[in-house]
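The next block holds one structure in the form of C-alpha cells; read it before the comments.
One protein chain is absent from this view; the other protein chains keep their places.
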Amino acid sequence: MATYLLRRLLIAIPSLLGISVILFTILALAPGDPFSEMATNPNVPPEVREAIRASFGLNDPIFVRYLRWLSNMAHGDWGFSFASRINVDQLILQRVPTTLFVVGSSQILALCIALPVGIYAATRPYSVFDQIANTLAFVGFSLPTFFTGLLFILLFSVTLDWFPFVYRSDVAATGWRWYWEMFRQAIMPIMVLGLFQAASYTRYVRSAVLDVIRLDYVTTARAKGLSERKVTLRHITRNALIPVVTLVALQMPAVFGGAIVTEQIFRIPGIGSLLIDAILANDTPVIMAVTFVFSCLVVMFNLIADLLYGWLDPRISFG
Amino acid sequence: MKEQEIRGLVADVKDGALSRRSFMQKMMAVGISAPLASQILVWNDVAMAQPADDYKPTKAGGAGALKILLWQAPTLLNPHFASGTKDQIASRIFYEPLAGWDEDGNLIPQLAAEIPSKENGGLAADGKSVTWKLKKDVKWHDGKPLTADDAVFTWEYAADPATAAYTTGSYKDIKVEKVDDHTIKVIFKEPTPFWADAFVGVAGMIIPKHHFGEYKGAKSREAPANLKPVGTGPYKFADFKPGDILTGTRNENYHVKNKPAFDTVEAKGGGDAVSAARAVLQTGEYDYAWNLQVEDEVLKRMEAGGRGRVLTAPAGDIEFIILNTTDPWTEVDGERSSVKTKHPTLTDPAVRQAINLLIDRESIQKFIYGRGGTATASFTNEPKRFKSEKLKYEFNVDKANKILDDAGWKKGSDGIREKDGKKLKYVYQTSINAPRQKTQAIIKQACQRAGIDLELKSVTASVFFSSDVANPDTYTKLYCDIEMYTTTQTQPDTGLFLNQCVSWEICNKENKWLGRNVSRYSDPEADKAYNAAKTELDPAKRAALLIKVNEIFCEANILLPILSRPRVVAAANNLKPQTSGWDCDTWNLASWYRT
Partner (left out) sequence: MAGSTLASPSANPAGGAAAAAVSVSPARETWRRFRRHKLAMASTVVLGLLVLGVIVGPWLWPVAINDIDFSAQLQGPSWAHPFGTDDLGQDILARMMYGGRISLAVGLAAMIVATTVGVIIGALAGMSRKYADPVLMWVTDLFLSLPQLPLLLLVIYLFREQLKAVFGVEGGVFVLIVVVIGGLRWMPVARLVRAQFLSLREKEFVEAARAHGATKARQMFNHILPNALGPVIVAATIEVSSAIIAESTLSFLGLGFPPDIPTWGRLLFDAKDQLDTAPHWALFPGAAIFLTVLSINFIGDGLRDALDPRRVI
C-alpha cells in the first residue's frame, strides 16, 4: 500500500507539469488581452499601451513565459495580478475561507440530504416516497442555479424580507449576532448550491443502492436474521458507496474552486468570482494560479478516491 | 447654429439678458455639450456659475454608514492605474483632483482655491498656460500638508512612461512648474483650448509625494500606498479586499466645513446590474448602485417597491451603428476591411440612407432603454429636450423601400434585394448585452420588411472590446458589415472624442488596429475642420468646427447614432447623492447626505 501510494505521488509530479504546460498554452492562446479597457480609452496613446504590454512581458514567446512562470512558481512566487497589481497568492488567500465555508457547507448539506433520501427511496422503489423524491430531484437538476437563486431572492429577500442577498465577507457584528448574521446571509447560497447538488447525488445513491440491493449476499445477510437496519447500513450502503465516493471526489476540488454562478448571484467573494473576474479581465496570472491549484486538487482527490475504493471493496487492487 | 449667434447669446448672458441656464439649454439644443458650453462662457469672461450648494447637514458625521454597490468590483486604488470607472470611483473616495465636473458641466474647485479664468489671471491670453492656485490648509490623511510639490510630483509620476499610468495621456505633453508653495503653472506646447484636463476630474487626482516619491517609474507597482491610499478626500482608508469590498471612515480633518456627513463608507463589488438595482430599489440593503444598464421596464417595477429611485445624469456616451464602406470579406495585405477595398453594396449612399431609415429609434428608446437612452440623430450631443436642427432621424420603411427601388435594388425570389448579382445581406455584430440583442432583433425585423437580410452576431464583451491583435472579433477589426456599440466620452469635451472621425486614426494592420477611427471612413473636410479646432482658441468657432465634423459623418450615414445614453444610477429615497456624467460617481462624495 505504501509503495503504491509513493508510486502514485511520484507519477503525480510529471503529470501536473504536463497539465500546467497545457493550461498555460491554452491561456496564452485564448483570445482577449488584459488591457482591454485601455484600448477603448482615447486617453491612453498606443505607445503607452505597447510599453505596458512589454513591461508585463506579454510580448515574449509562450515558452519563455511558461519557463518564467515555472521558475517563479518553484520559488514560491505565484505571480502578479495585472488587474489589481498585487501578488496573486494574497488575492487567493483572501478568498479561500469564504469559499470553503459556503461551498463546503453546501456539499455537506447535499450529502446529508442525498444519502438518507437515496437509500430510503431505493429500499422502497416506486413507492410514494420514491416517486416524490424522484420528481423533486428532476426539478432540482432541470432548473439551473441562476434560476433557483433568483427564485430564492424574490421569495425570501424581496417578498418576505427575511434574508439579505448581498454576501459580506466581514459582517459588522460580534458574538452571537455575528453567527446569526453569517447564518442569515449564507443560508440562501448554501441552499441553492446544496439542493442542486443533492438532486443529482440522490439519483446516483438510489441507483447505486438499487444495483446492490438485489445481490445474493444481501439476501444471505437477511437470511442470517440480521435486522433490516443493519443490512441496509452495513451491507448495502458500504458497497453502494463506490459511485458516491467517485462523485464526491469529483466535487471536492470545486469546494476550493467555488461556484461561479451562485457566487455572482449572491456576490460571494469566493474563488469562483475571483476566477470569473480574472477571466473577463484576461488577468492571466490569476487564472493560471487558480486553475493550477484546482488541477492539483483534482489529481489529489482522484488518488484519494482510488485509495477509498480499496477500503470499500477489498477485492479492488492496483497491482 | 452659426458662430455669430453663439457670440450674440454669450453677450446676452454677460448683460444678464439671458440666464446661464437657458444659455446652456440653447447650446445643448444645437449639439454643444454642457462642459463645452460652460467653457464658452469662461472664455468670454463670464464667471463659472457657483451652483448653489444645497448641502443641508450642519455638522460633519453622524449620518451613519453609506453603502455603495458597484456591480463591477474595484481591483485597485491608485487613481493613475485605474483601468476602468470602477477603480476611478473607488480611488476618488480617498483622493481629490484640483477640480471636478458637476452635472451641468461646470468646473467645481476641489483642491484648487479657485477655477482659473482670464479675470483672475489663471488663463494665459495665448492659451499656452494655466496657473492653478491650491487651497491652503489642506492636510493629507497622515497629517502632512498638501503643497504644490505634490501636484508637480503627480505630473512627473503620471508622465513617466515607465510608471505605465493609464492617465499618462493627460500629462505627457505638458510641463508643470511650481510657482510657490501653493501655486503651479501648467505649460502647453501649443495653444490649448481645452485646458481643464490635467489635474481635473478622473485623470487629475493628486497623489502625495511623500508616499509615492520612491515609487515613480518602473517601481510603481511596489508602492504600499497602491493598496492603502493616503489622500486628502472626505474619507480615510480602512480596509480593502480587491475585487470584493472597500471600506473607509470619516476624515475628521476634511478641508470643507461640516463635510462629510457619513461616518463610514463602504463600496461592495460583484454581481450583475439587475440585482444591484434590486438591492437598492427593492430590498434597501444598499444606498446607491451605479451604471445600471438594465431595461427600464425592470427598473420601473423595482422602483414601485418604494425604497429607492432611479436618477439619471446627462453624459456624452452614444450608442451607434457603423456602416462599413470597406470590404470585410476580402483580405488585402493581411487584413480585412482595409481602406484599399470597397464594400460591394454599402458604398451605395442610397443603401446607407435606407438603413438609417430602418432604425426604429423611438421604439428602441421606449421599449428597451427608457430613461437609459434618448433617441438621437447626432453623434455628439447632449440628451435634452431639443435636438439639432440639422440632423434628424426618421423611421420609415416605405421611404426606405422607395429609395432602394429608385436606386435599382430589386427584390429577388427570396425577398432579398439585389443588383448586378450582389445581395443586400449583411452580418450585424455587437457585444453581448441584453438590450443590444433586443435592438438587433428590432432592426433586423425592419430590415426584413425592406428586403435587407441581417445575420445577427454577438461577441462576448471581454473579447469584443479587447485590443487583441490576433482576434478577428474585436470591434476595431470591424470584420463585419454593420457594427453597433457605445463609445464613451471620457472627457467632457468633444475634441478628443471626435478623433474617431479623422483619417490618421483609421484602424489598420500597421497600427495593430489601435486607431480610434473604427469606421475607416474619412473626409478631407472633416480632417480640416478637426485640425482647425485643435488650436482654435475661440470657443464659438471651435464648437462650430467640431459640430461640422459630427455632421459630415452623420449625413454620409456612416455613423448612425441611435441613443444618447445618460448615466443611470439608483439611490435610496433618503439619500441625496451628487451625480455627474462628466466625472465619476463619487466626484463629490463629501456633499452626499441623508435627508
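Labels A and B are assigned to the chains in the order they are written; within every chain, residues are numbered from 1.
Here is the rule we use: a residue touches a chain if its C-beta (ideal position, glycine included) is under 8 Å from a C-beta of that chain, and two chains touch if they have at least 3 such contacts.
This one's a predicted model, so the numbers in the text were calculated from it and none came from an experiment.
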Contact list for the unshown chain, restricted to visible chains: A, B
From A:55, A:87 or A:246, residue that would touch the chain that is not displayed: A:246
Candidates A:51, A:73, A:100 or A:154 - the one touching the absent chain: A:154
Residue in contact with the excluded chain [from B:162, B:218 or B:441]: B:441
Interface with the undisplayed chain - residues on chain B: 274, 294-295, 297-298, 301, 363, 366-367, 432, 434, 437-438, 440-442, 444-445, 455-460, 463, 471-473
Chain A residues that touch the omitted chain in the full complex: 11, 15, 18-19, 22-23, 26-27, 29-32, 125-126, 134-135, 138-139, 141-144, 146-147, 150-151, 154, 158, 200, 203-204, 207-208, 210-211, 213-216, 218-219, 242-243, 245-247, 249-250, 253, 275-276, 279, 287, 290-292, 294-295, 298-299, 302, 305, 309, 313, 315-317, 319
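Methods note: only the chains that are shown with their structure count from here on.
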Length of the line joining the C-alpha centres of chain A and chain B, rounded to whole Å: 40
Sites on chain A touched by chain B in the complex: 31-33, 35-49, 51-52, 55, 80-81, 83-86, 91, 94-95, 153, 157-158, 161, 164-166, 168-170, 263-269, 273-274, 277, 279-282
Residues of chain B defined as touching chain A within the complex: 69, 73, 75-76, 78, 81, 83-84, 161-162, 164, 166-170, 172, 203, 218, 221, 226-227, 239, 241-245, 247, 268-272, 275, 278-279, 282-283, 285-286, 305, 461-463, 465-468, 470-471, 473, 476, 487-488, 490-491, 496-497, 499, 511-512, 514, 516
